[in-house]
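Every protein chain of the complex appears in place save one, which is left out.
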Amino acid sequence: MAKRITLFLNTAPYSHENTYTAMKIAEAALEKGMETHLVASTDGVYCFLKGQVGKGMPNAAGGFKSLMDKGLKVVL
Amino acid sequence: MLFLISSSPDTKEFNTAYKLAKDMNAEICLLQNAVYASRNSNDPGLYVLRDDMLLRGINENEISGRPIDYSGLVDLMTDQEKVAGLF
Partner (left out) sequence: MDKLLVILRKPPYGVPNAAEAVRHAGGASGADYESILYLIDSGVYTAKKNQDAGDTGFAGIGEDLELLSDEMEIYANKDSLRECGLKENDLIEGVKIDDGEVLKRALKDSQTVMIF
């Protein structure tokens, strides 16, 4: 059975670096073939809003969308 | 047990997490702004996230500790019984 990892994200996308860290950990876990889950709560749910156009920090929605296409399972 | 510490070393959060981890004989991985602490540390057992070091202009020859990449961090997290993160 594949190993499983679940990440918990509860901070807003552009006031903390946790979004980027979570994306990179999820990416590495997916590359290892692990079953990768992310649970977003409180301000973490803002990472999944459509239409984010901010610059200067990694784009949360775009990054997670591409990881979800690779198998990341997200629960808000 | 693994502690992931992300706060800048001049914060209360960093000091609380670091002391707690040491008291519990836990493994420590520094990431985000906590990687600055690796420049002034004499703790060769610390793991330090390499990407977050390089982003901040910290080279491997400036630190004590073991630089790891995200793949290494995932191994570390999944090998431990418990992960307490991100302080």
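Going by the order they are written in, the chains are A and B; count residues from 1 in each one.
Assume a contact is a pair of C-beta atoms (placed from the backbone, for glycine too) under 8 Å apart; a residue touches a chain by one contact, two chains touch by 3 or more.
Just so we're clear, the structure is a prediction, and the values are computed from it rather than from any experiment.
Colleague: One chain isn't shown here. Among B:1, B:24 or B:54, which residue touches it?
Modeller: B:54
Colleague: Among A:15, A:41 or A:66, which one is in touch with the chain left out?
Modeller: Of these options, the touching residue for the absent chain is A:15.
Colleague: With the missing chain put back, which residues of subunit A would touch it? List them for me.
Modeller: 14-17, 20, 55-59, 63
Colleague: Since one chain isn't shown, list which residues of subunit B touch it in the complete complex.
Modeller: Considering the whole complex, subunit B reaches the absent chain at 6, 8-10, 32-33, 36, 39-40, 51-52, 54-59.
Following the convention adopted for this analysis, only the chains that are shown with their structure count from here on.
Colleague: Please work out the Cα centroid separation of subunit A and subunit B, and write it as a whole number of Å.
Modeller: Inter-chain centre distance comes to 21 Å.
Colleague: Where on subunit A is subunit B touching in the complex?
Modeller: 3, 5, 17-18, 21, 24-25, 27-29, 31-32, 34
Colleague: Spell out the part of subunit B that touches subunit A in their complex, as residue ranges.
Modeller: Of all residues in subunit B, those touching subunit A are 6, 31-33, 51, 69-71, 73-74, 77-78, 86.
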